[in-house]
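Have a look at this one before I ask anything.
Yeah, one chain of the complex is gone here, protein chain that is, but the others are all in their spots.
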Amino acid sequence: MSLDMFGHDPWWLILIKILVVFVFLIVSTILVIWFERRVVGRMQHRPGPNRHGPFGLLQSVADALKLALKEDIMPTLADKAVYFIAPIISAMCAITAWAVIPFGPEVSIFGHKTALQITDLPVAVLVVLACSGLGVYGIVLGGWASGSTYPLLGALRSAAQVISYEVALGLSIVAVFMLSGTMSTSGIVASQAENPAVNIFGLEFNVPGWYAILLFPSFVIFVISMVGETNRAPFDLPEAESELVGGFHTEYSSLKFAMFFLAEYINMFTVSAMCTTLFLGGWRAPWPISIWGAANTGFWPLLWFMGKLVLLMFFFVWLRGTMPRLRYDQFMRLGWKVLIPLNLVWILVVAGIRVSSEQEAGTAKTLIIGGVILLAVGVIFFYPRRKQYQAPAVADLGVGGFPVPPLDLKVPPSPRTKKIAASREATGVSASTTTEEEG
Amino acid sequence: MNPALTGVLADGGVTTGEAVTFWILAPIALAGAIGMVLLRNAVHSALSLVLTMLSLGVFYVLQAGPFIGMVQIIVYTGAIMMLFLFVIMLVGRNTRDSLIEVLRGQRVAAILLGIGFAMLLGTGLARGIGSIPAVGLAEANVNGNVEGIAKLLFTRYIFAFEVTSALLITAAVGAMILAHVEKKPGEKMDQKVLSRARFEKGNYPGPKAGPGVFATSDSVATPALLPDGTFTERSVSKVVPARELTIAEARPKAVNGSKEYGAIK
Partner (left out) sequence: MDGYLGSYATLGILLLVAGAFFAVAYTANRLLRTNAPSAAKSTTYECGLDPAGGDWAQAQIRYYVYAFLYALFAVESVFLFPWATVFDALGMITVAEMGVFVAVLALGLLYAWRKGVLSWTTA
C-alpha cells in the first residue's frame, strides 16, 4: 500500500466513490440523529422516537424532509450574499475532509484494482486540518451575516472555541506523524499494522501497533479536543440555549439551517473517522478478529471501520447523556493551560525517547530524559497557581449598619430560651426544639 | 502573470489540467485582490482576500509543492484571515472607510507606488526565470515534498527557523499585552466589594422593575410604568438606546393573518 496507487482511477470509478461517500454521509447523518435520540432516550428512561417505521427509524427522514421544505426566511438586516454562502462553506468543508479518509484496503471493483478511499495525498491529514480550519468561516460568517447580536456573539464564542481546540487537535497529531513518519492517511493505517518491539528495562516485547496504546496521552488529548472541535456536549457552549438563543444559526431556517445541521453531524463523523484512522488502527481488524487471516482483505475492513465509527458516535452520545455543560472560562482554561502545554511536552518526550532508543544505551538515557521532562511538567503544573483562600479573622458586620449577614454567622441564644426551657423542662421538651420554633 | 512566465511553464511540460486550473483560478485570485481594495464593506473585503489566498494555495499545489500549499491554506486562510475577521467583528459592522483622505495625495502616491512595485517585481521575475528551464523539481521532491522541505529547514536554514520563533512570540505577546488591561490587586471587584457597594447609602438595593412591566409595549426599550403613572428609566438597560416608539409600535400586535398585520413597521 503506497501513495503511488492513488490518482490512477478512471473517472467513472472516482465518481462512483464520491457518490457512495455522499450517500454514506447523508444516510448516516439521518441514522445517527435517530441513534442519538434513541440512546439519549434510553439513558434518560424514556423511549425516544418510536412511532414512524420500525423502532422509529423513519422519524429522522420525516424530520429532514420537513426541515428542507420549510419556508426560507431572509432577515431584513442580513447581509444577503454572505448569509447565503455561510452554510455552504460549512457543509462543503465538512464533506471535503472525507476525500482522504481510508475505508479499506485495495479491492477490485469491476475489474479495477483500487483502494477504498477517494484519494490519498502526502499531506492528507493536513487537508483534514485545513478543512476544519476553513469550516470555522461558515460559523463566523453565518453569525455575522444574520444581522443580529445573539448570532454574532454565538459565532465569536463558537469560533474561539473551535480554533482553540483545533490547536490542541493539530498538536496531538504530531506524535502520530513522529511514529508513522508520514502524513498520508493510508500510510498511517499501514504503519499501525506492525507490532513494534519495545525495549523497556531490558525486557523486549511486542506491543500492539495502535497509536491509541503507543501514544495514549495524544489519544486522550485528541478525543477531548475532537469533542470541543465539534461543539458537542459537554462543550456545546455555542448553542447554550439559555444564554444565546441558538448560537450562530439563530436566524437560519429551512435548507440553510439543514446545511449547518448536516455540517455539524458530518464533522462528528470526520473527527471520529480521523480518530479511528490515526489512533485505532483505521480499517484494520481489532485483535481477536485479526487472527483470522482474511479479516484485513476485501470488503471486510469496511465492517471494522464502521464498527469503530459507531463506537465513537456512541461515545459522543454517551457524553451528551452524562455530562453537564462546562463554563466558558473553565473550558478555555482546559484547552490553553492544560491540553496544549501537555501536548508540547509530550511531543518532546516522544522525540527524546524515540531518538535516544535508537542509539546505544538507550534505556538509561530514556529514563533520564523522561524523568527530567516529567519533573518539568510537574513544576509547571503544580507551581502554586492561586492563593489559598483565607477566612477573614474578624467577622464582617456589613456597611453602615445595613444587615449583611457574615458567612460564619452564629445566632446568639435568645435570652428567652433559658426561661422557656426552664419552664418546659418539667414537661420534657428540649430547649433546642424551642429555639428552632422561635427562630 | 506575464507571457514569458507562462511560456516557461509550457516549456516545462504543463499538463492540460494544470493549465486549465491555472487559467480558471488566476482571474479569481486577481479578482479577489482587486475586490479586497475596492469593496466598501470590511468583511466582504476580507473575504475577497481569503479567495485570493485559497487560489494561491492551489497554485502552490499545482507547482508540486503540496505542503506549502496546505500551509498557505491553514495559516493564511485559516488563522491569519480569521484574526482579521475577529478584529472586524469586534470593531463593528458598519465602520466603513471614510472617503475623506487625511493625507493629501495619498491615493495617487499609493497607485503610483503600487504600479512601480508591480513593474519591478514583474521585470525581476521575467529576467530571473524568463530563460531558465525548471530543473531539479523531481530531485527536490525525491523523498517526498514534506521530507525535502523539513531536511532543508532543520539543517541549512536552522537559524532562520529559530529566529522565527522569537519573532512570532514577540509579536504575539506584544499584541496580547496591548489587549490586556492589568488590574492592580485592590482594583478587583470581588463579591464582598460589590455587595458593599450595593448596600451603600444612596443606592437602591432592591431589584429593578422589569422592562415592559405596566408598559404600553413589550419592547425592552420601553421603560416600565410606575404605579403613579410616571416612567422609570431604571427599568431600561443602559445598552439599549433610548428611542421614541411610533404609534404603530405601541399599538397591540395583530395576529398573523389579520388585515392589520403589515402595519408593524
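In this document, chain identifiers A and B correspond to the written order of the chains, with residue numbering beginning at 1 in each.
Simple rule for what comes next: a contact is a pair of C-beta atoms (placed from the backbone, for glycine too) under 8 Å apart; a residue touches a chain by one contact, two chains touch by 3 or more.
All of these numbers come straight from a predicted model, not from anything done at the bench.
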For the chain that's not shown, point to the residue among A:30, A:139 or A:160 touching it. A:160
Kindly state which of the options A:42, A:113 or A:337 is in contact with the chain not pictured. A:337
Of B:83, B:129, B:142 or B:193, which one is in contact with the hidden chain? B:83
Extract the touching residues of subunit B with respect to the undisplayed chain. 15, 17-18, 21, 61-62, 64, 66-67, 71, 74-75, 78-80, 82-83, 86-87, 89-90, 92-94, 144, 146-147, 149-151, 153-155, 158, 161-162, 164-166, 168-170, 172-173, 175-177, 179-183, 188, 217-221, 239-241, 243, 249, 256, 261-262, 264-265
In subunit A, positions touching the absent partner: 3, 6-11, 14-15, 18-19, 22, 68-77, 88, 91-92, 95-96, 99, 118-121, 126-127, 133, 146-150, 152-153, 156-157, 159-160, 163-164, 166-167, 170-171, 174-175, 177-178, 181-183, 245, 250-251, 254-255, 259, 328-329, 332-333, 336-337, 340-341, 344, 347-348, 351-352, 354-356, 358-359
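Everything that follows uses one rule, which is that only the chains that are shown with their structure count from here on.
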Which residues of subunit B touch subunit A once you look at their complex with the stated criterion? 41, 43-44, 47, 50, 66-67, 69-71, 73-74, 77-79, 82, 85-86, 89, 93, 144-146, 192, 195-196, 199-201
Which positions of subunit A touch subunit B when the two form their complex? 79, 81-82, 121-123, 126-127, 129-130, 133-134, 136-137, 140-141, 144, 152, 155-156, 159, 163, 182-183, 396, 398-400, 402, 404
